[in-house]
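In this view, the complex is presented without one of its protein chains, the others remaining in place.
Chains here go by letter, A, B and C, matching the order in which they are written, and residues are numbered from 1 within each.
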Amino acid sequence: MADETTASTLDRRKFLTVLGATTGGGALALSGCSTGKVEKLVPYLVQSEDQIPGLATWYASTCTECSTGCGVHVRTREGRPVKLEGNPEHPVNRGKLCSRGQAALQGLYNPGRVKGPMARNPDGSFQAITWDDAIARLAAKLGEAGSRVAVISGAGRGTFSDLLGDWTAALGGRLVRHETFDREPERAANRQVFGSDQLPLYDLGKARYIVSFGADFLDTWGAPLEQARGFAAAHGFEGGQVAKLVYAAPRMDLTGLNADQWLPIKPGSEAALALAMAQVLVSERGGQPAGLAGALAAYTPALAAEETGVPAATIERLAREFAAARPSLALAGGVAAQHAGATEVCAAVNILNFVAGNIGETVRFGAELPAADGHAALAGLARSMNAGEVGVVLVHDANPVYTQPRATGFADAFRKVGYKVSTSLYLDETAALCDLLLPQHHALERWDDLRPRAGVYSLMQPVLEPVFDTLPAGDILLRVSQKAGGALARFNAPSYEAHLKSRWQALAGELGESDFAAFWHGALQRGGVYREPPAAGAVSLALENAQASYTRPALGGEGEFTFLTYPHPMLYDGRGANKPWLLEIADPVTKISWHSWVEVGPGAARRLDVRDGEILELSTPQGTVEAPVFVYPGIRDDVVAMPLGLGHTAYGAFAEGRGVNPLDLLAAPSGEYVPYLSTRVAVRKTGRYRKLASVAGVARQLGRGIAESIPLAAAQKGLTVEQAYIEAGLGHHEVNTERELEAVHGWAEEQHEATQYGNYEGENPQWAMAIDLAKCTGCNACVTACYAENNIPTVGEEQVLKGREMTWLRIERYWEGGEEPGEPVSARFVPMLCQHCANAPCEPVCPVYAAYHTPDGLNGQVYNRCVGTRYCANNCPYKVRYFNWYKYNERAWPAPLHLQLNPDVTVRARGVMEKCTFCIQRIRGAQNQARLEDRPIRDGEFTTACAQACPSDCIVFGNVRDPSSRVARLAQNPRGYRVLEDLNVRPAITYLAKVLLPAEA
Amino acid sequence: MALPLRSRRVPGLLASFVHVDAAADAIRALRARGHRNLVVYTAAPNHEIEEALDHSVSPVRLVTLIGGLTGCAAGFGMTLWMSYDWPVLVGGKPIGSIPPYVVIAFELTILLGALSTVAAVALFSVLMGKRGIAYDPKFSDDQIGVFVPAGGDQAGAVEQMLRSAGAVEVRREAA
Amino acid sequence: MAVVAPPPVGHGDGHAITQTHADVTRDVVATLSAPSRGYVLLLLGSAAVFLMGLLTFLILVIDGLGHAGYQPPIFWSVYITTFVFWVGIGHAGTLISAILFLFRSPWRTAVYRSTEVMTVFAVMTAALFPIIHIGRQWIFYWLLPYPNQRYLWPNFKSPLIWDVFAISTYFTVSATFLVFGLVPDVAAVRDKVTGWRKTVYGLASVGWQGTDNQWRHYSRAYLYLAALATPLVLSVHSVVSWDFAVSIVPGWHGTIFAPYFVAGAIYSGIGMVLTLIIPLRRALRIEHMITPEYHFDNLAKLTLLTGSILFYAYGMEYFVAWYSGNMFEQTTFYRRAFGPYWWAGWTMIICNAFVSQLLWFRKVRTNLTALFIISIFINVGMWFERFVIIVSSLSNDYVPWAWDQLNPSWADWGILAGSFGWFGMWFLLFAKTFPIVAIQEIKEMIPMPRKRGGHH
Partner (left out) sequence: MRTLAIVLGGAGGLAILLAFGDPGPEAQQTAAVPDSIAAPVISDTGALQGPRQPLFFRHDIHAGQFKIQCQYCHYSVAVSPEPGIPSMQTCMGCHLVIAGSDSASRTEIRKLRQAWTEKKPIEWVRVHFVPRHAHFPHQRHVKAMGPNACATCHGDVARMPQVFKVNNVTNMGFCITCHVERNVSRDCSVCHY
């Protein structure tokens, strides 16, 4: 066992191998035969002072999975990271972390990583070489190329990208900082309207009314965690208020599903709507500001109604509400709305925000958000490549060959470059074309920093020995410089770490910190240095530039459908496609995992006569793709949509050949950015069919009150869901009869009596949970956290097809309305996990007491006692028990992925039942600690993985027997209800009903 | 070939009958003459013969009763004891809850009842059965056998009587 | 010494047996003569099918239950279905051999041995399934209350433990009952055969000679065994039904389950009896012992009775679902008839409720071809009844998000077929080794010749 662990490429001296050994240990342990084998205890040579075997050590670092730059805490055991959580001190994400960020762990231990420097042989194959050799080769090539050097870098703003900049400059080469979704239209619009191409921060928390013009601010646009936090504050019935969210877009994405009203406007007509609203506002306050009145005059609600398909009356009402609620907030710039007129849209929205007086209130400039060079720069580089003006290209932290639409011809241009070098950790599409692979360290393996916004200096530190034979990109540059000399000679820092430190010394100076040691130590502890963000920079409307304009975007291609593509909520631009978690945890909107799909509106589906799973062929002049249909009520009937992120031709075993890449359908961009909505598609039925790897059963509640809601008025009056129903004249809603209540009471006494025996004597805590559906956005962060914390195996596509995914915590997405055409459709999200019932039906049916009730009120599951009769799962009304049909424990974590396993949690073997444990390992850990310190456990001292991760803090965990605990208070909340309460299983989870705004007049 | 084998052979006369009433008559006559420990062979139970022999009721029933009661007690005993030996709370039900345990007790009642019954028969009729009595395969087919343990002196008289009663065959069995 | 032929004697309903004890012995012992080629082929066939099942089982053990078509939330499917099916089959045997014995109904004598054999082997087959279907088959014995170093005991509140006790008791008792009844007959065979077979049957007959003393205890004991087996047969399927009835699953959670299951069990059992003895009596040339006009007519009447009880139960289930006003029950039963499993639902209703009604006609009851076909319908129908109850109920319980449908795989069918092979194998072996017709009980019905003639 121990040897299995150390057999990995990790330096065995770094492990106390006895401990790390959960891999397959589950299997062994469960069959109880681990006694037979000889185990080795391999001691450290030198005990690292910050590691105590058996206890977690936390390091602060920074997430590099996207450009937001969130702070993370890395939980390490015996010197290897086992979980990523948000850094509570970090101003961007305040202790939360999204699925993509948490999955960085699977990037670190990814089997598809490049194991060391490699060079391409004449025959095209790669051959491992030494670093010295690699450095020498690159240095030589740079020498030859002179200034004909280009660098494409996706590195976030920070010491490294500065170094890279200087380094490239020293060579006389050109640096293209590339970000897949670079928000060019927003910056252009800001330049036009406010004369500054800065990106603002949006303070959703303050907003009382939010209109999003296709900006998916909860998931794939801007700083999702920060915005989700704000949205929860504004929309989560805090202080009895719910800020209305209106979502205007042809398709509902996660943000749309959380909207109180969806305006399914015609593709590309956002600007018309925004301008019309502004026009109403301006005209209603007597044509002030005058400059705008003229500019807006043309854009009447009537015109907008015509363009968008939204009734003029609605638009006017919208405008008035928007003006009335102050401050309000309008958002634009979502990738899915990035069409030919995208800049106009952002400009229009800027004007709208301006006239509504939101600038400086909810729209705060001055954060100095980092920006890349935009698509134009990359296109320019491509041209030079074609022209043969580039001798050596170095690609860092970017995969343009995949993320650029095929029509741009970037790949061909790239191929033309004489010598192509990649520092990618994985053999992605770009690296696959390169001649030299210089795999850099993973962010968790290296020293580095990021400056995600003004006042935030976020630090990264190595938290484990490198998993493979890689180098920090900084050191590659430095060593190449020393080798090549010449103009590069001045980059003579002994190591990148030293370089970084020197820069931070300078920083300490700037910040007026005299004691660098303390400064540095503090920064390491807190994950960086966080200064007050500068006051919102005053921006004024550059009137002469504010040419409000709207032109209906022209679409290329033929066919009856407009083609819309959008970033995959889990895989983003495709960078997540090599991480099993992100592939298996279903897309929060469609609930489909592992493969591509094409969304078709119900009406269109009827017209085309297609059902879920029927494979459609979509073709444009640029290309053709095939994908199964998902009939999606949240999309216009004249639009079909596909997620980005799949259809990789390289990028490791998990990603390769999985799904299709809709970028192949897009036309070559003409302007400053890639228009993701730019073409029509012709749709053809292939007559073939495939089952969707969907985790959804029946997505309707059938009146079973699983995800309850309550009208705002009723909630403000403090009514219970029950009372609200009755008030609304829905008396038929199940009410407990006297007899039922009697029975419940009887049960309670039974319980009391039954808890007088053996372990059940005395006062024990009663662990419980509260989940506020008014705040839950269905974003999946909790699900990923659960996978990470509890060693949940990913079972793969064909098992998901059999409904065998192991999501201890799943998010059910129920549709409301939308059953007959015209009726508005909306979604309800409800996180469903083991309810830890007091009268759990699963317990008495287990023949061997593997499922039983613990003294502290948990519904225990003893894996090693379980014989696998599966009766408990049958008898669970919530269907939250999961069975190991195969040896998932041996399949799910191909080395070195198994190093991510949490040593505190048994890996379940084949043939046993498993389910949510309320993170019992954390409970026991806290109890052990409290016992050592002779004190009771404090409320909030620890929490479950899901509650820790939830960006909108909708999950609260604690001891309900302690009246002062948060969960105890929430359990008393009038909005509280228990799912399927009438079954009298008495769940330990209290759901707080979602608060609904009054339906539209 | 009948088990149990090889034991001292009992001297006497073995008569075979075809007619059931003849056999019954013979039995009555013999018992009237004071022959008590007759052995009568039939292929199937026959009430005429039973009447003639006029046995007391088999004690098997007592054993069955005891077995059954033991099973019942064992059932409740085991379930309750094991529940309280390591009390585990499931589904908010009392640690030792009688209703479900009735099932176990019932099954064990039946089981031990049945097993003890069979054991009793084995004990009384096979193990405790008489040894070394002459036997003839015909008896398991279509004839009735009557064995009269009788010494040489009185053998003649008995044989005479059996034949007169209608025995189709009478065999003398020497020791 | 000539045997005087007895006068024909009545069974009370005019049906006569014109045989002597000697004929009975002869005919029955004849059934044990050297096997025909057909028999051997049949035996090998079922053995082969069994081996196939065994192989499937090994794959399940080595690689995991995943090979079967389980599709959560359907955590029980074909295996439990087949388990209940086989347990049910058993019941007819005990009913005929024990209950009808207590009721002194004469027609059982000729058939009860074969039905009892069926019972024992059916239960033996059923007993395999709790082991086959669990996730970690190699520790199935953890369900047994045996002292262990962990100081752990099973949970007697779990219906699955009730099953363990019910099934094993049922197997033990019915096996005992069979062997017990067999002893005198084996003795009879012993006295007819020669050579090594004599030795074997001699040992098997454990010293039975049919002495007055032996009969005295024997008859009593037999009566008590019958008396014990009678409540047992009623309890066993009730317990099995509680596997479902005590659960919370809509469609399982029904108070009528126990009687409903018992009736169904006997119904299916008799179906299987017919399927078995119609060919058997011909194969063993004992047509004159088991006759349509008498034995089959009675069996058919029993079938009709239990079939009608089922009919009622089906109706009742729907009525209760509707009348309860319970949303979940209603959905379940609506979908049972019109949901994804409508085909299974209707198969069960047609095969069980409707087909059995044909037996109102004596013509059908006494027509072996018709009976045989009907019996096949019954077997199929009753398997589907369990399939519907288990699978369709699980496929749509409380949380719609979790609903899903099942698609059984080769592993499901492999085990199902294997169980038939296993059962057939044992039944065939028995039929050629031991008297499949009860010698001594038939003799008991045939008056012995009398010197004075007539009755007394």
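What we mean here is this: a contact is a pair of C-beta atoms (placed from the backbone, for glycine too) under 8 Å apart; a residue touches a chain by one contact, two chains touch by 3 or more.
From a predicted model like this one, the values you see are computed outputs, not experimental measurements.
For the chain missing from the display, the contacting residue among A:T917, A:Q948, A:S965 or A:N984 is A:T917, taking the whole complex into account. Shown as candidates are C:S36, C:S105, C:N148 or C:T199; the residue that touches the absent chain is C:N148.
Note on the undisplayed chain: of the listed residues A:Y863, A:F942 or A:Y991, the one touching it is A:Y863.
Although one chain is not displayed, subunit C still touches it through residues 127, 141, 143-151, 164-165, 167-169, 171-172.
The missing chain lies against subunit A, touching residues 1, 13, 16, 18-19, 21-22, 25-26, 28-30, 32, 34-35, 38-47, 52-55, 758-759, 849, 852, 854-855, 858, 860, 862-865, 904-906, 917, 920-921, 924, 928, 931-932.
We take it that only the chains that are shown with their structure count from here on.
Inter-chain spacing, taken between the CA centroids of subunit B and subunit C, is 29 Å.
Spacing of subunit A relative to subunit B, judged by their CA centroids, is 81 angstrom. In subunit C, the residues that touch at least two other chains are 152, 154-155, 157, 161.
Residues of subunit A found to touch two or more other chains are 841, 844, 846, 849. Those residues of subunit C that touch subunit A in the complex are listed here as 63-66, 69-73, 75-76, 130, 133-136, 138-140, 142-143, 152, 154-155, 157-161, 164, 243, 246-249, 327-328, 331, 394, 396-404. Residue ranges of subunit B in contact with subunit C, taken from their complex: 1-4, 18-22, 38-46, 48-50, 53, 55, 57-58, 60-61, 64, 68, 78-79, 82-83, 85-86, 88, 90-91, 93, 97, 100-101, 103-104, 106-108, 110-111, 113-115, 117-118, 120-122, 124-126, 129-130, 133, 135, 137-142, 144, 166, 168-169. Interface of subunit C with subunit B (complex): residues 1, 3-4, 20-22, 25, 145, 151-157, 161-162, 165-166, 169, 172-173, 176-177, 180, 184, 187-188, 190-192, 198-199, 202-203, 205-221, 224-225, 228-229, 231-232, 235, 239, 242, 439-441, 443-444, 447-452, 456.
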